[in-house]
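Below: one structure, written as structure tokens.
A single protein chain has been removed from this complex, and every other one stays in its place.
Chain naming follows the written order as A, B and C, and within any one chain the residues start at number 1.
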Amino acid sequence: MRLSTINYYFREAFQSVLRNSWLSVASIGVVAVSLLILGSSLLLVLNANSIAANLESSVEISLFLKEETSSDEIEALEKEIKAMPEVTEVKFVSKAQALEEMKKNFGDKQDILTGLEEKNPLPDALRIKTSVVDQVAPLAYQLESFDAVDQVRYGQGVVEKLLALSKWVRTAGLVTMVLLGIAAVFLIATTIRLSVFARRKEVGIMKMLGATNWFVRFPFLLEGMFLGLTGSLLAVVAVYYGYLSLIGSIELSLPFIQLISDRSLLVPLVESLLGLGLVIGVAGSMISLRKFLNT
Amino acid sequence: MRLSTINYYFREAFQSVLRNSWLSVASIGVVAVSLLILGSSLLLVLNANSIAANLESSVEISLFLKEETSSDEIEALEKEIKAMPEVTEVKFVSKAQALEEMKKNFGDKQDILTGLEEKNPLPDALRIKTSVVDQVAPLAYQLESFDAVDQVRYGQGVVEKLLALSKWVRTAGLVTMVLLGIAAVFLIATTIRLSVFARRKEVGIMKMLGATNWFVRFPFLLEGMFLGLTGSLLAVVAVYYGYLSLIGSIELSLPFIQLISDRSLLVPLVESLLGLGLVIGVAGSMISLRKFLNT
Amino acid sequence: MIQLYNVTKTYDNGVKALSDVTLRIHKGEFVFLVGPSGAGKSTLTKLLSREELPSRGQVILDGKSLIRMRPGEVPYLRRKIGMVFQDFRLLPQKTVFENVAFALEVIGASKKDIHKSVPKVLSMVGLPDKAGVFPNHLSGGEQQRVSIARALVNNPFLIIADEPTGNLDPETSWDLMKLLLDINLRGTTVIMATHACDIVDALKKRVLELTGGKLVRDEKEGAYRCEA
Partner (left out) sequence: MIQLYNVTKTYDNGVKALSDVTLRIHKGEFVFLVGPSGAGKSTLTKLLSREELPSRGQVILDGKSLIRMRPGEVPYLRRKIGMVFQDFRLLPQKTVFENVAFALEVIGASKKDIHKSVPKVLSMVGLPDKAGVFPNHLSGGEQQRVSIARALVNNPFLIIADEPTGNLDPETSWDLMKLLLDINLRGTTVIMATHACDIVDALKKRVLELTGGKLVRDEKEGAYRCEA
């Protein structure tokens, strides 16, 4: 490609952005709005997921041990369970500790429990956490067969509910994301097509003067790239600062809710929004032009 | 207005829809997608609100009564509290009932509590529900001053969290709605403007032939109305059936979550989406045309 | 009927298209507007249809000042003028029939009137069989004739034709001139900007000549003087 031609492409693209200023602003606006919606809902879904995961990870299995189990046996059992791949944490809770906890839960009505210290009816227990909440029920079933184990409890019902809910949030989130993604692409493609449509005569004239398809396409492509990138940049800035201020305000008023705020997650989000803007700009112009290039 | 002119308006509008079929499909699509996003998020917000309200209404105040309180006194107290405007329900729970409940909560470890029947340490209590969760704390404070009352408990902490959360969901929902509403209007207005822009020369020619502004505007207006209405109709159908199937699938897998499904809420939603489509179509064409009518 | 007093038109980009033009055209006259390319002929016609406003001076049409006219009155002015545009200005989304009918639709004519007048005027310009065709499926000369048909269809009291024969062969041009002369005989004022020197020379009508925006000649029974 000759230098003069490359020069021409860039000059052409930027002139077009400026001379069709209204179309340019409209396209940038639509890209920005679409990606803004997409980005926000992506953050929403990610956070819902992470909150669900947080909740899941707080589910634990309580293993009540038989009275006669010796501390050696307990230690052996603890080791064996720890070696299981799905188990992330095992904690021994003695009958005394269990009573202590129970008292705490009773608050200022703990005098009900006085007298139990002498003949503590609570068993020793192991508390087990798993990596994924799915594995709670099968693991519990498996643990029941151990010799030293008297009884296995894991908040049946609640876990199932939680599991169903978080699965739901995940699928719903994914579906929403895909639908919104399609919608965003549709909106942006429509806008770009409309703006190419408004200039379809120009394309025809260029072709009649001996311009190759690529010669016509390239400036439009650069233009699309620029518009897409500018739009997504606006969206990214809005999403990023909007989200930061959201985190700040949630920290103040809802300190018990933990929003995702690590850079390792936000940076890819920003990057993929920018990339999406670029790709959409390019693909939008290419697809829209195709119709008018067959002259 | 003459009949022939009215005739002309309608003929013109529908011819334009057909002859500019590509523009028409694009406009309808954008209206549909925008209102689809808007409608879905409206439903999301409404449901989040209703779930929050459900949770709130399940918060209650427990009023532990002094040992020596007579049943007459209790009855009088119950009446007095019931008369308070913010109170919606008052229920008496005797010490025996309370123990029964406690046993249930302990499940298969209830043998811990055997022996407590003879010397039941639990007090009699009144359980109070309020209309709004805001009023729990002040009401509790007020109730503490009653003579017969030993202690007031209402899950301090949890209520405050719940209150903060549901306030948050409501404001965040409102803000989201407003922003999405603005975005939808922007998207649709841009599309209509682009499609009028693609035909700006026609408007100029019509004006040169002695057409009044209204004569030019009216067919565009009808066209905008038709496109807006068709788009919103598509959106409404999608939202409605999508939501029904969502309710069905949630009832199956998450029976503990109660989605709004009464017609008194869905009908206005459908109506306002349709209305919005119509208004946007009309307003969009009017605003877009304004620029090209000053010839 | 038409009066221009010291009319100057300077476009936004600084081009002075007309400078200090004063003239008067009476009802029923037939006037040729001639002059080299870029002389200001089209600009003059645009002032009369109020497509452009003069920068200075006064334009009076049928006793009314176009400069002081309210925007709401402009459409009613235009309906009384039959304009043939140099660039045709046909509506691309409408068929030939609909394009011509539009001038009638604007004034609220009945369907019956439209279906009577439009075919008649299409025959007059020699396009009886192109009624259902879209403009961009017509030849240049055919488009021009549709534009002429549209200007004639609602019996305007003034016809302003901007180079109406530029894309027509001599024979068709003469047919058209006969049509315009006929209409003029029935009392309609006709102003025609043209480069067709043979037509101007043959008809011996009033000739206004513009050069560089200035009115340099105003002759009753004038001529173009073909071999200038």
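Some points to look at:
Methods note: contacts are C-beta pairs under 8 Å (C-beta built on N, C-alpha and C of every residue); 3 or more make two chains touch, one makes a residue touch a chain.
All of these numbers come straight from a predicted model, not from anything done at the bench.
Note that the undisplayed chain, when the full complex is considered, contacts A, C.
If you put the hidden chain back, the residue from C:71, C:92, C:128 or C:170 that touches it is C:170.
Considering the full assembly, A:209 is the residue among A:83, A:209 or A:252 that touches the omitted chain. Only one of C:119, C:141 or C:212 touches the absent chain when the whole complex is considered: C:141. Considering C:16, C:80, C:195 or C:214, the position touching the chain not shown turns out to be C:195 (whole complex). The chain not shown here touches chain C at positions 11, 13, 15, 34-38, 41-43, 86-87, 126, 133, 137-142, 145, 162-163, 166-173, 195, 197-198, 224, 226-228.
Residues of chain A that touch the chain left out of view are 2, 4-5, 7-8, 15-16, 19-20, 199, 202, 205-213, 215, 295.
Basically, only the chains that are shown with their structure count from here on.
Shared contact partners of chain A and chain C, listed by label, are B.
Seen from the C-alpha centroid of chain A, the farthest chain centroid is that of C. Of all chains present, the one whose mean CA position sits nearest the global mean of protein CA atoms is B.
Highest C-beta contact pair count among chain pairs: A-B. The distance from the centre of chain A to the centre of chain B, with each centre set as the mean of the Cα atoms, comes to 24 Å. For the pair chain B and chain C, the distance between C-alpha centroids works out to 62 Å.
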